[in-house]
Structure formats: structure tokens, C-alpha cells
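Handing you a structure now.
The complex appears here without one of its protein chains, the remainder shown in place.
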Amino acid sequence: MNDVVRNKKLSIICFSGSFDKLVAAFTLATGAAAVNYEVHIFFTFWGLNAIKNDKGRHFIGKGALAKIFNFLMGGINNVPLSRLNFFGISPKLMNRMMKKSNVATLKELIEAAIALNINLYSCEMSMNILGIKKEDFIPEIKEVIGVPRFLEYSAGGERIFI
Amino acid sequence: MNDVVRNKKLSIICFSGSFDKLVAAFTLATGAAAVNYEVHIFFTFWGLNAIKNDKGRHFIGKGALAKIFNFLMGGINNVPLSRLNFFGISPKLMNRMMKKSNVATLKELIEAAIALNINLYSCEMSMNILGIKKEDFIPEIKEVIGVPRFLEYSAGGERIFI
Partner (left out) sequence: MNDVVRNKKLSIICFSGSFDKLVAAFTLATGAAAVNYEVHIFFTFWGLNAIKNDKGRHFIGKGALAKIFNFLMGGINNVPLSRLNFFGISPKLMNRMMKKSNVATLKELIEAAIALNINLYSCEMSMNILGIKKEDFIPEIKEVIGVPRFLEYSAGGERIFI
């Protein structure tokens, strides 16, 4: 089962900052780590939203976590209405998703990722473009890296773009 | 050519529910199956829209298939206009896409996937969040699984997130 062993490594390029995709990324990552995969997450572009620290709050007035929530709300208000009528259970879905989407839950997923020793990286180029520093992120960000380093760390496993 | 043999396995995490991405997912899946790949599709979040059955219709009044069409329309009305002016052929594109986007076509792609023995799974967690049961899906859904099982089934092949 050499192949299976080899594939016990999963790397996610977390590009998206929308709530649903962040949940998908962290669910996949923590699920893999729970069955002993070596997991790497490389946050880039909008994905950097997921790893803001408290210090980053003053940048945005209402705080970083409120920002995620606002983003989600903004997102939900802007997606096609039909998307909310998913399976005809829009209020149910909306309520549940809002409950699911509270800050604690996303925060918990990140905490689980950290507890499971998932390796978290931030993208050097995106940070340069956006003028963000490593200090603006949660301390668990292991390293600021570029594409070549990401490829090196993720070599020999799967790479997924979300 | 051990590597090539090993890679004759393709797994798609079908997260997206937009028409264009569903078409992309099924085109890739059926194309791979046609050249003898072992193919697995794991439907999650919005992607679950693709596998609703007729029983699911009463949930949404107009029927599941109309729903997909409405979703597409909703989607198209909400994407940036410039996106429709793609190559300056917006009416052409729009008409063609609408023709392509009729329910039968997406349904045909799913039927092709089934005929080609592509393995279809639905995501346990998404179903819990949304309150959907296996009975709400087409009967060809092989199994309701979570991330660990998905990783097990897809081990030794490529994993793609759409």
C-alpha cells in the first residue's frame, strides 16, 4: 500500500474567503488530519481573512471576527435568491447556516486544525499586495511562504485549490 | 507506467451548485470514465443540488428540475454583465448556454455518469446541516459518507475540488 501511504499527505491552497468554502476547507483538512494525514494549508488572497488575529481588529473598526460574520452576511445577501431556496428549505437552511456560521464555529474549526497539528502558511505575494504583515495573523501561522516553498512542502501528496 | 496506472483514478469533490461548474464536473468525470478511469464524485454543499430526486420536488413547489433552471437563471442574472459579453457574443453565448443548460442536458450528463459506473456519494455533514435525507436524492447515490471515508475511497488517485 505504498500509494496509500504516499497519499497520506494533503495540501490545500485556501484562496476563497467565503464562509461556505472556508468551512469546506477546514472540514476537509481536519477530517484528513483526524485519520493521520499530514496536512498543509496555504492561505492566499481572500483566504487570508480566515487567519486574521485580534490585533487586526482595529483595522476594520468592528473587529476581525465581526468582519467574517459581516462578510458572510454580505455574501448571503448577494448570492442569487434561488440559492437560498435550496431544496425549498430556505428559512431552515438560512437559520441553520447562520447558527453554524457564528464566529465560534469557524474559530473552533481553526482551533481543531491547530490542535491536529495542521501546518498553516500565509502567501507572501498576497501579503505584499495587500500590505499585510505576519503580525496581523494568528500566531499559529508557521511561516510566510511563496509558491516554490509551498510546492516543496506539499510534494509527494495531493494539492487541492479551494 | 505504474504511475499512469495509479493515476487512472479521479475523485471530484463537487461543492459548487452553479450550472457551469456542474457541467465542468460531469464533463471531466465522464471524460475520465470513458478512458477507463475509476471515478468518484463526492457531492457536498451546493453540489447536492445536482443529485436531487423527483421526490424532492414537492419541497420546492416548482419541482427540482425547474429549480436547477431557476438557479441557473438566477445565477446568470447576478453575474457581472461583462461576463455575458464574453468574446462579444453575449446573445449567442446566452442562447447557446440556455439551450445547453436545459434540464435534460444536465440530466443526461448524470445519466452518462451512472452508465459509466461513476461512484456517486453525498456528504453526511452537509446533509445534517441542511436536514436532507438519502431518500431525497436519486437512487444511484451509492453511499452517504464523511471526509475520512472519502479520503479512503479516493486514496491513490487524484482529488479535485470544483
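Should a chain be cited, it is by its letter among A and B, assigned in written order, with residues numbered from 1 in that chain.
Rule of thumb we're sticking to: a residue touches a chain if its C-beta (ideal position, glycine included) is under 8 Å from a C-beta of that chain, and two chains touch if they have at least 3 such contacts.
This is a predicted model, so every value here is computed, not measured.
For the chain left out of this panel, the touching residue among B:Ala32, B:Ile51 or B:Cys123 is B:Ala32.
Remark: the residues of subunit B touching the chain excluded from display are 3-4, 7, 10, 20-21, 24, 27-28, 31-32, 34-35, 37, 78-83, 85-89, 92-93, 96-97, 100, 158, 160-162.
Residues 6, 13, 15, 17, 44-46, 48-49, 52, 56, 59-61, 67, 70-71, 73-75, 77-78, 125, 129-132, 136, 146-148, 151-152, 155-156, 158-161 of subunit A touch the missing chain (whole complex, contact as defined above).
The rule is simple: only the chains that are shown with their structure count from here on.
A separation of 23 Å divides the Cα centre of subunit A from that of subunit B.
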